[in-house]
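Only a portion of the chains appears, each positioned as in the full assembly.
In order of appearance the chains are A and B, and numbering begins at 1 in each one.
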Amino acid sequence: MSSKIAVGIVGITGYTGMELIRLLNQHGRFDLSLVTSRQEAGKELQDIFPQYRDYPEGKLPVSEPDTKHIAEHCSLVFLATPAGTSMDLVPELLDKGVKVIDFSADFRLRSPEVYRKWYKTDHRCPEIISRAVYGIPELYAEEIRNADLIANPGCYPTSVILALKPALKENSIDSKDIIIDSKSGVTGAGRSLKPDFLFCEANDSFKAYGLGKHRHTPEIEQELAAISRQDEFTVSFNPHLLPINRGIISTVYTRPSKDLSLQGIHRIYSDSYSHDPWIRVLAPEQLPQTKHVKGTMFCDIGLVLDPRSNRLIIVSAIDNLCRGASGQALASANLMHNLEISEGLNLSPLTP
Amino acid sequence: MSSKIAVGIVGITGYTGMELIRLLNQHGRFDLSLVTSRQEAGKELQDIFPQYRDYPEGKLPVSEPDTKHIAEHCSLVFLATPAGTSMDLVPELLDKGVKVIDFSADFRLRSPEVYRKWYKTDHRCPEIISRAVYGIPELYAEEIRNADLIANPGCYPTSVILALKPALKENSIDSKDIIIDSKSGVTGAGRSLKPDFLFCEANDSFKAYGLGKHRHTPEIEQELAAISRQDEFTVSFNPHLLPINRGIISTVYTRPSKDLSLQGIHRIYSDSYSHDPWIRVLAPEQLPQTKHVKGTMFCDIGLVLDPRSNRLIIVSAIDNLCRGASGQALASANLMHNLEISEGLNLSPLTP
């Protein structure tokens, strides 16, 4: 048995931190050695997450985030910090030789101008952006292997980019007529104390929000542009809030650019993802459900060709916390350490 | 105080029957005199709906459906029966002078051919179809007042037609490029004992179903054609199942047909519905939530103009059981008896 690789988590108190602990606990090669939180420093991990009482990691001390300390203890660190915080930490961490997987948007957008436009602040280390690899393994496995900085994708973009990749790559659809109607569970909003996310506000209700304005839009457009080898790309991206904990369904409405059969488009998808263990292209007419991917790395994709309205509808389902955040980060971490991509990530769905 | 008008419900055991009881209990002029159910005949209403213990209507005997008996006791009857059953009852009831509000699809489609195509069975009294009025009061209040047969609209169509009426009427959008992404609570499926509707299957999950194939599609197209004075109309209608009891959000993606401002389109909507007490056109940028209309007749409409993708997005929210079924039926019943349309229907939302 080879020795374990020490990793750390900065910003442990949110849901992506929780999910990383769940996954690292089942991982054979990574050893969670350090967790930090400004507000909870001084406690043990099990004080803030009682579900980890009696686990080995439950006794981990929560420390203040300190790059020197991190560099002494970890070869890789997951930054589960909000947008704007990461860019202050990353340069130092990289300088000290720590590999970084950043959960924020700080290094996802290749253009500092686009960043400023959507995040209303200047990027403070634009020279580092080009070092970052956008961490979707189905797109960038090779680049991830050689990277020391991963921009871990947003949950919505993950669900959308995977839904569209084969169709765009094969020019099967009109790239100028794409409407995305996404629905996300409440963990997607993080663990923030806002009235909208109180149980009594979200329970037994449903709403649209931020139509056409969500900050995940530029990230989606950047990656779809790359896939379709275009300079510009515009989508209509429209999020909704589901009264569930985990899960995203993106229903993507597209216009076929040529005469396609459902069998034909199904073959394009199956072929495109034939080497990707976590993409399940459903049989024609089958449609995905969030519960079928709960707790896993799967992205289930259903395909519908509607001859009446001449639309190809692509529906994808992911677990926003696992595939859309912490699990995907762990897949990158595996690749960065020359482990099997699926190490610790062959998970069973928790149903019901 | 004028005397009460006796009404009945055929097929009391489902959710629309339950909702009718709730609403009739608060109604000043209708008196629920008769309830029927083949499988529960012989019991009292409170035996099957214990929530109505100690209510006057709780002691109502549940009888077998019998048109002669109905005609003796009711001037109007609500048929909360499945598609295919209503058309066997309606001719006799009309003959006997009973006014009918039918909850099934049997009299919604003006064309028997369209009915056959979508419901896979021949219509058994096509000669009566033209007598039926499609019961959306914002469209057909006058016709409803004079009708003796109302085809009570489907819940999805109610949410979609109200969302699109002003834009189509004013030719503000391209009628050939309409995509509807609807999400409904589980009561929309009725009270049927199918595995998909078990708590443990639907809870904490979400899915798409029947994309492009739902039976509410022809009803939507028929009414949108009428509104826009076209012979043919095709939409892409795509339903999803929400883990909530009540509520529908329809997100409707359209293409402006001319240069519109958000203020302009907002004015079109406000003007169009200025005399309709139950349509609330939200301020620009505001978006509806199902909880804000829960238990009420409201249809809340939000408008978003997305200049990036050149789309007008219209979002509507209704309570599928009240506005989308039993409450809307009661509005028709009010009109058919020359009562105020809002009699018994000025309801407060139950939040949280």
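Rule of thumb we're sticking to: a contact is a pair of C-beta atoms (placed from the backbone, for glycine too) under 8 Å apart; a residue touches a chain by one contact, two chains touch by 3 or more.
Predicted model only: the values in this text are computed from it and were never measured.
This structure file shows 2 copies of a single chain, while the whole complex it describes contains 4 copies.
What we mean here is this: only the chains that are shown with their structure count from here on.
If you average the Cα atoms of chain A and of chain B, the two centres end up 39 Å apart.
The touching residues of chain B, when paired with chain A in their complex, are 179, 181, 183, 185, 200-201, 203-209, 211-212, 234-236, 238, 240, 242-247, 249, 251, 253, 287-291, 294, 302, 304, 306, 308-309, 311, 313, 315, 317, 352.
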